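Take a look at subunit A:
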Amino acid sequence: MSAQILAQAAGEITRTSTGEAATFWVLAPVAVLAALGMVLARNAVHGALLLVTNFFCLAVFYLLQDAPFLGFVQIVVYTGAIMVLFLFVLMLVGVDSSDSLVETLRGQRVAAIVLGVGFAGLLVFPIGGVINNGTTAAGLTAANDGGNIQAIARLLFTDYVLAFEIVSALLIIAAVGAMILGHRERVDGKVTQREMLRRRFAEGGRVTPIPGPAVYARPEGTRLPAGLPGGGTDPGAGQGAREGCGDIEGNGDGDNGAGAHARGNPRPVGAGKGTDR
Partner candidate 1 sequence: MAVHPTATCQTSTFLVATCLTAASSMSISPLTTSSVTTSPMTRYAMPHEVGHEVGYAAASGVFSATWLLLVLPLAGALILLLGGRRTDRWGHLLGTAASAASFVVGLVLFFELRGRGAEDRQVAQHLFSWIPVNGFQVDAGLLFDQLSAVFVLLITGVGTLIHVYSIGYMAHDPGRRRFFAYMNLFLASMLLLVLGDNFLVLYAGWELVGLSSFLLIKFWEYKPAAATAANKAFYMNRVGDVGLALAIMLMFATVGSTNYDSVLGAAAADIIGYGTLTAIALLLLLGACGKSGQFPLQAWLPDAMEGPTPISALIHAATMVTAGVYLIARASPIFTETQAARTVVVIIGAVTIVIGCVIGCAYDDIKKVLAYSTVSQIGYMFLAVGLGPAGYALGIAHLLAHGFFKAGLFLGSGSVIHAMDDEQDMRKYGGLWRLMPVTWVTFGLGYLAIIGLPPLSGFFTKDKIIEAAFDKGGTSGYLLGLTALLGAGITAFYMTRLFLLTFHGERRWSSSGERAKHPHESPTVMTGPMALLAVGSVFAGGLFIVGGTLQDWLAPVLGESHEEGAHTLSPAVVTALTLLVAAGGFAGAYLRYQVRPVEAVARPDSEVGLVTVAARHDLYANTFNETVFMRPGQYLTRFLVWLDTVGVDGLVRGTAAGIGGLSGRLRRTQTGFVRSYALSMLGGAVLVVVAALLVRTG
Partner candidate 2 sequence: MNSFPWLTLLLIIPAAAAVVVAVVPRRLGTLAKQITLAVTLVEFVLALLATIAYEPARAGFQFAQKYSWIKQFGISYSVGADGISLVLILLATLLVPIVVLASWDEVDAASPDGTPVVGRRSVPAFFALLLALEAGMVGVFAATDVFLFYVFFEAMLIPMYFLIGSYGPVKEQAQRSYAAVKFLLYSLLGGLLMLAAVIGLYVVSADQLGTGTFDFATLRQLDITPGVQKLLFLGFFVAFAIKAPLFPFHTWLPDAGAQSPTGGAILLVGVLDKVGTFGLIRYCIPLFPEASSYFAPMVLALAVIGIFYGALLAIGQRDMKRLVAYTSLAHFGFIAMGTFALTSQAGTGAVLYMVNHGLSTGLLFLVVGFLVARRGSRDVGAYRGMAQVTPTLAGVFLIAGLSSLALPGLNSFVSEFLVLAGTFTRYRALAIVATVGIVLAAIYILYLYQRTMTGPLVSEDARGVLDLSVREKIVVAPVVALIIALGIYPKPLIDIVRPTVTATFEDAGHTDPAPTAPVNASQTGGHS
């Protein structure tokens, strides 16, 4: 109930004709610039954030057009869920990778712009024509009499119930699909504990655990190699703390899949089985 009141409230505020025009002429340029920004942003994350602003403007427009349910769904589902998913993937794929805007395909840029402008022109001018002859909007007051959500629900579960069921099936399939795509079959056999112990002693590597990092109080203590009881230093022990949180050098170099940084340090035995995202 509260959502419905809230929706109606939001609807009334913005629907007065002058108010609507005002908000439109403010938010429309914002939406367009946000969209342009998203396209032209070198860094993907900046693009994502600009897209979010674009979605907010759209949400407002929905509210302006007597579609409070969609407005909120836009904000909650679209911006909230999908954009976050984007950011999440961006994080995995490399947040700070900035693309070079140099075009590789011959004539792609020119053609894209020409076609884009042509397409926009074709769409806008006829609609422009429509505006001049002043089509009047029938308005949704009649349709929304019992409240927008109730009306939508009535329609949804009477005329479009089949579509509704199919879409639900679609979502399930999407979820399963994502799982399948994400899953990586284990290639090597499951390493039992016996096996790990056998490997630990078989290779002749370090058997005892590595001494803890902060053996000496001095700030660079973590970098000094540990001294061995019989003199000399144990290179393995000088494991520095990680510099910064797991930065992954940009596009495609270095095996950051496993997270370890191979600076002369043999893979710590048993440190982790192929941790991956």
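Simple rule for what comes next: contacts are C-beta pairs under 8 Å (C-beta built on N, C-alpha and C of every residue); 3 or more make two chains touch, one makes a residue touch a chain; residues count from 1.
Inclusion criterion for the candidates: all candidates are chains of the complex that A comes from, given by their letters.
None of these values were measured; they are calculated from a predicted model.
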{"item": "Identity of the candidate that touches subunit A (this complex; choices 1 or 2)", "value": "1"}
{"item": "Interfacial residue positions of subunit A with respect to candidate 1 in the complex", "value": "105, 108, 111-112, 115-116, 118-119, 122-123, 126"}
